[in-house]
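Okay, structure first, notes after.
Now for subunit A:
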Amino acid sequence: MTSVAGDTAIRLADAVVALGGFPALAGASMSVERGELVALRGANGTGKSTLLRLCAGLVPLARGGATVLGVDLADDRVAVRQLVGLLGHRNGLYAELTCRENVAFTAQLVGASPNDVDDALQRLGIDARVAVTRAGALSAGQRRRTALASLIVRRAQLWLLDEPHAGLDTAARNELDVILRDATRSGATVLYTTHEVDRAGLATPRTVTLSGGCVTSDVSSKFGVAQ
Partner candidate 1 sequence: MNTIVAVAKKDLRIEWRTRTLLARVVPFALLVLVLFAVALDSEALLLRAAAGLVWMAMLFSTMLVVQRAFDIETSDAAMDSLLACTAQPSRVFYGKALSLFVQLFALAAVLVTAAVVLYGASVNGNRVVLLVTVVVTATGGLATVGTLYGAVVANMTGRDSLLPLLALPVLAPLLIAASRATEAAFGSQTIDLANGWAWVGVLVVYAIVFGSAGAAAFSPLTESDS
Partner candidate 2 sequence: MKDLGFILASWLITLGSIGMLAVVTTRQARRLSTRVPDDVKPWV
């Protein structure tokens, strides 16, 4: 899928998002090119999740400008929904369906093949036993992996991941890093939040730090950022 937006995936200009009168984003500005892998850092309550939800078209823009994949969010935030894959706090799974059924449902909707489902499950280390377990009975980490598998199957242009590493074991975290880099190599843009300094630094060429609902630092490095 091509877009008229050129090379910019996300452009925020003093973006403000109000949640019940509270400015969760209080004028954030940043720009992300297509194919970039960007980590969003910041303490709890600095607006990381809100920034992701804004980019996914789930919350209205109150002030400023926001363009995601060529879609002006102030004008039509629903249009961006289809281009973006969001993994939020909640996994978006059906508790009564098995892990595999959840991923297969996504595959059916986007027209992916059953092979894609198997590949995605395998990449996230979901074995046959877990695959046939109801999502409601899985552990938090396994549910997270299932949601990630759904995301892989979707092949979205922009990946927005809220704390994707949380709840995963070391092997899965490393595999996730590989998956994210593969995604950017195939042209997708990845934006994920984390509050782990080392992971943000080592795995990611660019780290954007949020504080008080604003972008306070933006560091790019090929070698990672020394803290």
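Candidates were picked such that all candidates are chains of the complex that A comes from, given by their letters.
The criterion applied here is as follows: a residue touches a chain if its C-beta (ideal position, glycine included) is under 8 Å from a C-beta of that chain, and two chains touch if they have at least 3 such contacts; residues count from 1.
Keep in mind the model is a prediction, meaning the values are calculated, not measured.
**Q** Taking the stated C-beta criterion, I'd like to know which one of 1 or 2 contacts subunit A in the complex.
**A** Of all the numbered candidates, the touching one is 1.
**Q** What residues of subunit A sit close enough to touch candidate 1 in their complex?
**A** 19-20, 56, 58-60, 77-78, 81-82, 84-86, 88, 90-97, 101, 105-106, 108-111, 134, 150, 154, 156
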